[in-house]
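FYI, not all chains are in this one, though none of them got moved.
Chains: A and B, in written order; residue numbering restarts at 1 for each.
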Amino acid sequence: TRTGFPEIIFGEGKDAEQIISIISSLQQNTNRVLATRVDREKADAIKKVIPDIVYNAKARTVLWKSESEPDFLYNGYIAVVCAGTSDLSVAEEAAVTAEAFGVHVRRIYDVGVAGIHRLFHHLEEIEQATVTICVAGMEGALPSVVGGLISNPIVAVPTSIGYGANFQGLSALLTMLNSCASGVSVMNIDNGFGAGYFATTIHKIHRNTELLGR
Amino acid sequence: TRTGFPEIIFGEGKDAEQIISIISSLQQNTNRVLATRVDREKADAIKKVIPDIVYNAKARTVLWKSESEPDFLYNGYIAVVCAGTSDLSVAEEAAVTAEAFGVHVRRIYDVGVAGIHRLFHHLEEIEQATVTICVAGMEGALPSVVGGLISNPIVAVPTSIGYGANFQGLSALLTMLNSCASGVSVMNIDNGFGAGYFATTIHKIHRNTELLGR
């Protein structure tokens, strides 16, 4: 396995025993294991057997790191931006994924389109990020607004939050694909993991030369 | 016919002769006739027979008003807002429709989501309008942004401008229906006429008591 890159388990549809057994076998060869889509009940069962996992209830992730493994492997940070509350779970999945890879993450979770003035307070911080993950449900307009204001790459993640003509996230997905702001690419609906992973592939390259001392 | 309310002709699928004959017969009983969806060729043919029509090439409308009829019938104004160029035709159809009804219109045509700072220069003007028509293609995020900033009613009109996953305006339509900003209602794709008409129904009521001297 590639140095510093965790092994990933897609927890959906796997029971606690299966996840425990996969983590246990992976621990032989890697220093980091991340399991996504794990509810609290399963996480509790896993923790009983592997006590040094960390469960993030918002992100629904289980992370195991070998003791020797440093928290951060790169300089700089990525930003994760959303409007708060309802999209938090996907935003956290993205953030925790990047952190599992050793990347610093800045969470900016209160900047919806409806409260656009709050976005302006954070512009400088967002512009300094290597890459910005922008999570939005409902009409999904946030990445367009952010993309019009900053020049670094934006990874847009539609969420399935909404009702009626939202069609489980289809509305936000189409919005993001049609963004009139340049510099925006799109992940599948609710795919926080994918956004965290993709952002990391960007971050790690351009920070490679400046790797923290390992 | 109700005073001050023009008769409307849907020009699509009607030839010049048909439109001429409808206008001619309507002139007996009304002071204003508006025909929408009329291309220049047809408009030229109509003008030859009825010289006092006004053709708006952007809006693709033909307007006839009896000489005695005043331009404006109400105090105040409505605002028509869009990002410029590609959505102009629909925005103009909306504006011309409202004007055909005797309503003052302020056109604010350069305030896309990608150039959000320009929107801020016009906020005061938009807030003072009775009602704001907000026209947008591509991802259709403009009404959400405007709606988050002002408190008067917004009539959102998606346009069919875009390509790929735009699906002829479906993307913008869904965006507007799912707007997280309150105070936004939605018209059919490309229905500038409907927006101008609907805005007028709002404007005329609340300006009724202050009707210009007729």
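One rule holds for everything that comes next: a residue touches a chain if its C-beta (ideal position, glycine included) is under 8 Å from a C-beta of that chain, and two chains touch if they have at least 3 such contacts.
Predicted model, so just to flag it, every value in this text is computed and none were measured.
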For this session: Tell me how many copies the full complex contains, given that 2 of them appear here.
Result: 8
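Note that only the chains that are shown with their structure count from here on.
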Problem set entry | Touch list for chain A against partner chain B, complex | 83, 112-116, 138-141, 144-145, 147-149, 162, 164-167, 170-172, 174-181
